[in-house]
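Provided herewith is a single structure, encoded as structure tokens, for subsequent inquiry.
A protein chain is absent from this complex, but the other protein chains hold their places.
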Amino acid sequence: MKANPADYELVAPRNLSEVVALLAKQPGMWLPIAGGTDLMVQYSAGKLAARRLVSLWNLPELRRIDVADSEVSIGSGCTYADLREHGVIEREFPLLARAARWTGSVANQNRGTLGGNIVNASPAADSLPALLVYDAELVLISMRGERRVLYGDFHLGYKKTLLAPDELILAICLPRRFSRYLQYSRKVGARNAQAISKVCVAALGHSADGSVQDVRIAAGSVAPVPLRLPKTEDAIREKPLDAALLRMARQVAASEVHPIDDIRSTAAYRSAVVGNLIVEFLQLLKSEARRLNALQRWNRLSLESAVQEALPCCGSQAWARKLAERRPYTDFASLIAASDEIWNRLDELDWLEAFSKHPRIGDREAPTSASSQSASWSRQEQGAVADTAEQLRSALVEANSEYERRFGRIFIVCATGKSATEMLDILRGRLQNDEATELRAAAEEQRKITNLRLEKWLSQ
Amino acid sequence: MNAESIVGTPVPRKEGRDKVTGRARYVDDITLPGMWFGATVRSSIARGKIRKITFTPGIPWDEFVVVSAKDIPGKNCVALISDDQPCLAGEAINHPEEPILLLAHPNRHLLPQAVAAVAIEYEPLPALFTMEESERQNLIIWGSDNIFKKYLIEKGNVDSVWNQAAYIVEGEYTTGAQEQLYIENNGMIATFDEERGITVWGSLQCPYYVHKALMKLCDLPENKVRVVQMETGGAFGGKEDYPSMIAAHAALLAMKAGKPVKIIYDRMEDMVATTKRHPSRTRHRTAVDRDGKILGGEIEFVIDGGAYATLSSVVLSRGTIHAGGPYYWPNIRIRAKAVATNAPPHGAFRGFGAPQSLFAMERHMDRIAAVVGISPVEIRRRNFLKSGQNTTTEQTIHEPIDLEQFLGRGLALADYRAKKEQFRIDNQSETRKKGIGMATFLHGAGFTGSGERYLASVVGVEALADGRVRVLVSSTEFGQGTKTVLSQIAAEELGLPFADVEMAQPDTEAVPNSGPTVASRTVMVVGKLVQSAAHGIQQTLTAGGFLKKPYSPGEFRTACAKYIAGHGELKSWAKYEAPPGIFWDDEKYRGEAYAAYAWAVYIAEVTVDLVTYSVTVDDFVALQEVGRVLHPVLARGQIIGGVAQGIGYALYEKVVWQNGRMQNGQMTNYIMPTSADLPPIRVYFEELGNVHGAFGAKGIGELPIDGPAPAIVNAIEDALGVPLNSIPLLPEDIFEALQDRVQEEHFRATQGVE
Partner (left out) sequence: MTAERPQSEIAFEVNGEARTVYAYPMARLLDVLRHELGLTGPKEGCGEGECGSCSVLLDGVLVNSCLVPVLQAEGTKVVTIEGLTQNDGFKKQEGVNPELSMTALQQALVECGGAQCGICTPGIIMAATHLLRKNPTPNAGEIREALAGNLCRCTGYAQICEAVAKAAVPERTR
């Protein structure tokens, strides 16, 4: 800790008007501090120039989320945890909810605020590209009154904003008009958690008949400010989703960003990755379009045909019927949501019916045959390997039959990406479960299998 | 409790309850009455001379105690192997962050501004920042040739093999520095009075290293220096040598201030100023026959020692001996050297040279396989050391290790063959490329060569009148389980419940010198001594007629009470004696390099995402033979923890250097894995047993960091088909390598080259 606390002043007014009055009285003298996740780091490093701070933490006027018909208004003092846990934000503004989840750790999400993140104006902040593509507006407050500005106009340069010295962000307003868009975002950090972005992209897209109708793209860590990419958007909008578009989008995006080499990454890498992410987004848009077509076709089928088509995804008649009854679905996500909900509410017998439609793991998992190995390998070695592989297979067969003896049905596991040893470990773990716990575990695995199969089915 | 079942069972960690309730006391948790706080003024240049020191106004300098090199009563050095590192720079500066002055003040918050207010004028001199610059010797910064230490291992006649070879395979492999990143920063408290001399309490691995350094620095006799280890929040080698420096600083301030002085580093100071793993470069040139059998080879192994010799000679030694891996080399020449650069000295870090040279060996095996056209499995199988064959130092392996069978088990556990084939097919269409790779390796336990004989460790066991037994060792606990496992050994040997054995706090006034807590030697070497000292207690009691076997803990208690009533105390000592038939030639680097080797097969499965060029380790199998596993939970914890550090070493942890100074000395910028980054690490043991170690145990602590990096990089090469020979391997590096490939393909296409 390099700062001397005796050199600093901190006041904590009880309400917002006192804060605003203080800022009006001595504009520029007081630095607002909310959850401290940025300022306290600077302070401890002895790098906080401001000596007088005013606390905004937990002011009720700033810590509220209001949902109106046309927009959601988020108080600037709402924490990332508040954003993560809010149903409407999770559903309609998933890019913001996801960015909240990406930011720092749980402890930092409990303290870091959206307003603080905006004012801190780091080009690497995870939530800011999302605000750009959602067309966020900021309500700024001072003794002079409130004003509303486009968030897209807020950042003037590196760590420079249009906030006046006596002003605060009161709220961030998000128009509720993007729920039909495919919403894509990806953060590229040095690790999966607690990472500062090397690149971060948020994008919204809407396609029809194989063409992009509307698209909105923003990126972080590629310029001195969070950057909307209008040139790239223009290059994509109203174009057919084909290979030429992907190539061009990559090129335009790479020329539109101007990242730097720094301690965390290189400019060349960042430019390339932005291009790759935009291509990934467009590919998703393409497969979403394909799925949407398939879904629309399924929406139009007779109930019986619709049930029959869905059954291979999950063998429960009740599930398939209920899923078909709920048609039409507007997008793949709502199909998955409906499937999850239906599945979780089914009776035990329906679950068991679905389970009974699977082959046994050990039967399908053909062991590595020694004959596929290179003929040049010596007999002795083949012996050793085959021996152990054989042991593994027989262990799996044995554990499977123990499972069947114990629970009276076959073992269900979402096998995608799992090795035989992993499966054996899982199986042995699940054998420790009581009846009820195991039924729930198997049902959860079946749910995962169903989701994967629904995706495969509609992507065919 | 059934006493016989203590070894091999998961008894609760001795200090576990204190650690989970927050009661465990680390050095920064201690406040002494009247205590002051110390801070260090460090160099901002890499090399040069101090011209002038100015105490700029605005600081109440009269309230501070200031110590410079002139205040040192004895020799200005941190005594270790050679005494070349000054405790405080006098005139010459040899690396950034070199300590120059010490400040102390009763208010800790005034120190940072005071440190910043000391203005130092330098005469800068040219400096060396890479091994290559150092090797060129255009500028000499250490000794006469910039070389701290050289070794040469010669076995057979390498010069004769080249013209018999079907293939000659060359490769160059490099590894970066790695920060230990223990979560507890370094810290020390020192007091001084004329009568008792210096006492220091601190976070450290080797109380007697600190003891020796303080005696020399302060010119004090043995009994006027006391070193006490506090609970230590991680070390990994990083608290082997540098704590002597910090203890020296705290002691100098305490002597001058006449007050207890506490020095606690903050994270950045700890990262930029203290030791890291040595960066390395290894070149291989290997002659193999048509079938991939190694005929012989040359290995050149170079490590960057930083500005002072410190531990580089011994790190180099271990790296050199491990450079040939677990393979049989009929002929080999290994040339190794540690060179000087103007960076802070590199030091001990788990593995101690072996992770560097084994990374090269295991990458090179895959390269040889590719050249010969056989699989990575087959190249290893054909070259494994067998029981009865000898190592590069001509040490014959006597134990019945069958590495082929061992590898077979590892491959089966990882589903290696099926996965490799599956990935090959899937990769043709996926942008997420999967790969699987392996490393097979060994790690020698205990000090190298004659090291243990020179150390001549002593261990004590004391029985108390109430029947409790206390183990007296200077071996320290810093997470590995020293207290627990040594207690298990004593309890087992004496037939007592685990709870009846306690560990004395490592305190040079109370415990003998059982050697440093390094080199995976604690369980194997010190444990064996604990066993024999405990046995001595039993013998004393039985020989004196106080106790008859078999006995109950109650009878043992009664016997102790009776003996102590008559004799005052009951202590038993054991001193290290080399096992018979051990031969080591320090000149020729030939002979029994280690009393025992642990063996391992590690297999990593990875995904490389070609959208972000990032690597995810999806599965990790760690199979090892470490002799008898004395505590299954702690042993598994050592392996998982070591593998996690190895994954960091391979994929995340990059020290960004600029003019010899680490630029990313923050946990935000130096990236270690979080819980969200690690795969399932599946740990399996094979137990051969070993006659040397306590109850058949070998060393275990360092082994697991040797294998992950090569296994992972081999897996990445399997996924991408691009050779990658350097760690850390960050997404930016993979991006660059793939760009090179794209350019090369473009070149070939446009030039018509095939």
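We just call them A and B in the order they show up, numbering each chain from 1.
Criterion: contacts are C-beta pairs under 8 Å (C-beta built on N, C-alpha and C of every residue); 3 or more make two chains touch, one makes a residue touch a chain.
A quick note: this is a predicted structure, and the numbers were derived from the prediction, not measured.
For the options B:V7, B:A46 or B:L181, the residue in contact with the chain missing from this view is B:L181. Checked against the full complex, the one of B:T9, B:S44, B:S68 or B:Q113 touching the unshown chain is B:Q113. Contact with the omitted chain, checked across A:T37, A:S142 or A:T161, is made by A:T37. Of the options A:A164, A:A193, A:A267 or A:A318, the residue whose C-beta touches the omitted chain is A:A193.
Within the complete assembly, B:G479 is the residue of B:P86, B:G479 or B:G660 that touches the hidden chain. Subunit B meets the missing chain through residues 10, 12-13, 15-26, 28-29, 31, 58-59, 113, 180-185, 231-236, 266-267, 478-481, 633-634, 636-637, 640-645, 666-668, 672-676, 678, 680-681. Although one chain is not displayed, subunit A still touches it through residues 1, 3-12, 33, 35-37, 40-41, 43-45, 51, 53, 55, 57-58, 81, 104-108, 110-111, 192-194, 437.
Basically, only the chains that are shown with their structure count from here on.
Remark: subunit A and subunit B have CA centroids separated by 39 Å (rounded to whole angstrom). Chain contact summary for the complex, subunit B toward subunit A: residues 109-110, 112-113, 116, 266, 268, 374-375, 377-378, 381, 404-405, 408-409, 411-415, 417-419, 421, 605, 610-614, 618-619, 621, 652, 656, 663-664, 668-669, 671, 673-677, 680, 682, 730-732, 735-736, 739. On subunit A, the positions that touch subunit B within their shared complex are 1-6, 45-46, 186, 188, 190-196, 198, 263-266, 268-269, 272-273, 276-277, 279-280, 368, 372-374, 376-378, 380-381, 384-385, 387-389, 391-392, 417, 419-422, 425.
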